[in-house]
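Below is a structure I'd like to ask you about.
Note that one protein chain is taken out, while the other chains of the complex remain in position.
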Amino acid sequence: MATLTYRDALNEALREEMQRDGDVYLMGEEVAEYNGAYKVSRGLLEEFGPMRVVDTPIAELGFAGIGVGSAMTGLRPVIEMMTWNFALLAIDQIVNVAAKIRYMSGGQIGCPIVFRGPGGAALQLGAQHSQAFESWYAHIPGLKVVMPATPADAKGLLKSAIRDNNPVVFIEGEMLYNLKGEVPEGEHLVPIGVADVKRAGQDVTIICHSKTVAPALNAAKALSEEGIDAEVLDLRTIRPLDEEAILRSVAKTHRVVVAEEGWYFAGVGAQIVDLIQREAFDDLDAPVLRVHQADVPMPYNKYLEKAAKADATKIAAAVRRVCYKD
Amino acid sequence: MATLTYRDALNEALREEMQRDGDVYLMGEEVAEYNGAYKVSRGLLEEFGPMRVVDTPIAELGFAGIGVGSAMTGLRPVIEMMTWNFALLAIDQIVNVAAKIRYMSGGQIGCPIVFRGPGGAALQLGAQHSQAFESWYAHIPGLKVVMPATPADAKGLLKSAIRDNNPVVFIEGEMLYNLKGEVPEGEHLVPIGVADVKRAGQDVTIICHSKTVAPALNAAKALSEEGIDAEVLDLRTIRPLDEEAILRSVAKTHRVVVAEEGWYFAGVGAQIVDLIQREAFDDLDAPVLRVHQADVPMPYNKYLEKAAKADATKIAAAVRRVCYKD
Amino acid sequence: MAVSTSDAPKTRRRGTDAPFAAQYHDWLRMMHLIRRFEERAGEAYSIGQIGGFCHLYIGQEAVAVGLISALRADDYVISAYREHGQALARGITPRAIMAELYGKATGCSGGKGGSMHLFDLARGFMGGHGIVGGQIPLGAGFAWAAKYRKTEQVSLTFFGEAAANIGSFHEALNMAGLWKLPAVFVIENNGYGMGTAVKRSAAITDLHLRAASYGMPGVEVDGQDIVAVREAAETAYARARAGEGPTLLDIRTFRYVGHSMSDAASGTYRSKEELDASRQRDPIALLEARMRDAGLLDDAALAELVASVAAEVADAATFAEESPEPEASELWTDVFAPTGEEG
Partner (left out) sequence: MAVSTSDAPKTRRRGTDAPFAAQYHDWLRMMHLIRRFEERAGEAYSIGQIGGFCHLYIGQEAVAVGLISALRADDYVISAYREHGQALARGITPRAIMAELYGKATGCSGGKGGSMHLFDLARGFMGGHGIVGGQIPLGAGFAWAAKYRKTEQVSLTFFGEAAANIGSFHEALNMAGLWKLPAVFVIENNGYGMGTAVKRSAAITDLHLRAASYGMPGVEVDGQDIVAVREAAETAYARARAGEGPTLLDIRTFRYVGHSMSDAASGTYRSKEELDASRQRDPIALLEARMRDAGLLDDAALAELVASVAAEVADAATFAEESPEPEASELWTDVFAPTGEEG
């Protein structure tokens, strides 16, 4: 297996799927001549030409709609949002058309489209550029929401997303693009809707996704030295949620911490808590605790920003509490 | 006390606040010459003139931004969204500016603005016109989210929202506009952030808001004949959430059903479950159950639509289950 | 065709009759069918057989028929919520449309879409959309797909004049002009967006001039004269199929009825006089006059046409009434694609 960055794993997935299916094209701001704002599409213009790797004006609502329209005719667009913050301008097309067109048309018209780009915070980008919206998209029936945490999952899930006949919201992370890992060559497909145990453990389950997976693993490492054996469950897909994997782990550990990058109110973690207390009420030895961003817009100052973010220390502290070890 | 419709209670609140403060103005589509698509602003143009009751082009993003900009200078706009479905087009201004401007400016610039209009489903309006987005707005720090269920609360809360120095998302209901009830005349202010026990009970708590309050009361009535004494707690405000009122009721009844109009995944109910299991873990005699819209885009057909919606029957069934009486 | 960067509005006048005479009868019948269908839908709505919002097309018939009659079978059509007339003109049967308004399983969207969401993929009829302006980028997207596939298909997008003030109009037309997409954007300018007259919602009222911002021709067309509409359509389609890019048509027409069934035809925002004046140039009457002048129509033929249209609409209503409701299980279908058919 080759060792690739998360960025190059995405690039490989795009290249392979565009080679495999002529209906797949990539559209967005700076994806072609600039090779992508974060260089995810490097080399694709050269290989596939300007009809399949398309630079757009700054018009998220418009090019999201063009992508959705083309998908309604059977093309399989991959629409890059330079960041998911900007997708707020396009959200009407994602929610009111992509997610509903099959239902409104009585099943006649599908929408095989992938919206992808980095979500959440990077470093010191300020309040408007540092937001995690996965709970919003996951709220909407008709959308799938995928958030890989590793290069291998990034490749395997993007390939599955492009082949999926439904609209997929595919959220990457600017802070993940340089992450290195082993990535299977060629036909490597990770199924949408299947969570992954990134670390097996007996005492407590840390449920995480995307940028909280690495801190969760670090927390688990630290906790193991304190005699707490944590299982780290990476959701990988937020919608459809792998409820069985969650309940399986809870049945084993009886204690849960849910860590996510975004805000707490009606966040993804809240839904997971709802699931667990409903389906595993008697399995629980302690309330489920959550780790998430401070309930404020993201500040620019680096110390305030660090204090606002979910991290390994906060996850470990929450784990100690659910294990009554604090 | 006069008996007014919810519509006229809102109209009275607008009129009184516009009389009280010359900085308050109403802007939106059809609010002036047409008296509002749902006639909430009837007579206001006549009384206050075209600078304070302003018809706009169909440009939600633009007039939301104009409202936010004017609020940054100290005016107190009330921006009507003909329905909250259309506010998806304006959500960037609500989330990226109104909710963040005070924080980003280090506290210099406030945004005393109310965005108001009907949310959720009416009757057979189809998938694009039948959506409840309160969990989205409640997710965002910097926004308050208010959802009155009765004429009295509609008047009292709208007056408080207009006087609030923060952006307030004020969600009404097309199906509520004709609802009649007693409304105190004049200076009737209902504080934002305070829930209201609409029916006291001992056995179980039904937590609801907006359009699920009436069905919750009907369910409670039906259940009382079965010997189940349900408390009906109307949240009235989603954000800030009245956590004390919720925990107080749970401490009394030990059983909870949360009923909301919208979808379940990361809905308002999920957050309430998170709160309760975290803060009242040992008080609970049964898992909290939720009642919500079917997890599909809203269908047009009237029978399918009825089947999709939360109603008294579904609430009563959920109550029986948490009471182990089914 | 006039490019819109000059000031004078270009109004397309009645063209020569010759090229279209053979089609007048079909056009007339379709315009009568639309009008009668809408009248019947209005009746059904007022007695509760149709629910939700219902926006009628009466008065605007020549716009849909003039434009859609010139399309190829594989072209795309998309519209807003006032789309019954366009759906009929595109060949969706009155039965399938009426059944959809009734929410029946036999409706063109299986009863799940309703009046605002009519679809027929086989005919390239892509909706039926409820968010003002939302269909404009979608229409550009069909044109993008046609260019991508090199099919010389045209994408025809209808929207009201009030939608010309929303952001998606600007973004979609800019990209369509930039990429020379085979798209035709039709402003169905009936003068009002709900209760708001054009001059109260747009900084300029000659909306065809906005085409200049997007490097495409902008043409004002007399929407009550079906021949003028048809001529403008053919010029625009030829341009699109030739790869020369999109066209913006500002088609002036009238809505004889209220915005929707819950809005009066006149009173609050327009006077009875204005409404009556608008009826003076009725698109159906104009074509009938044209046909009589050309000796192509007499009373008997007209009576027969009207009768057959009435029968067809009556049949559609009966069909809708007698059709079954969707199965309860339909609530849960069509949210996602059937699994196992990945691309």
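Order as written gives the chain letters A, B and C; numbering starts at 1 within each chain.
As a working rule, a residue touches a chain if its C-beta (ideal position, glycine included) is under 8 Å from a C-beta of that chain, and two chains touch if they have at least 3 such contacts.
Computed from a predicted model, the values in this text were never measured in an experiment.
Although it is not drawn, the missing chain touches A, B, C when the whole complex is taken into account.
Residue in contact with the omitted chain (choice from C:Q60, C:T106 or C:S201): C:S201. One of B:N85, B:N166, B:T253 or B:N301 touches the chain omitted from the figure, and that residue is B:N166.
Listed residues B:L26, B:M72 or B:I272: the one in touch with the omitted chain is B:M72.
Within the entire complex, the positions of chain C that touch the omitted partner chain are 5-7, 165-171, 173-178, 200-204, 209-210, 212-216.
Residues touching the missing chain, restricted to chain B, are 21, 23, 25, 51, 56-57, 59, 61-76, 92-93, 96-97, 101-110, 112, 141-142, 144, 162-166 (touch as defined at the top). Touching the omitted chain from chain A are residues 29-30, 33-35, 37, 55-62, 85-86, 88-89, 123-129, 294-297, 299-304, 307-308.
FYI, only the chains that are shown with their structure count from here on.
Using CA-based centroids throughout, the chain positioned farthest away from chain B is C.
Mean C-alpha positions place chain A and chain C at a centre distance of 41 Å. Per-chain CA centroids place chain B at a distance of 37 Å from chain C. Across the assembly, chain C contributes residues 109, 111-113, 117, 129-131, 167, 335 that each touch 2 or more other chains. In chain B, 61, 85, 88-89, 126-128, 295-297, 299 are the positions where the chain touches two or more neighbouring chains simultaneously.
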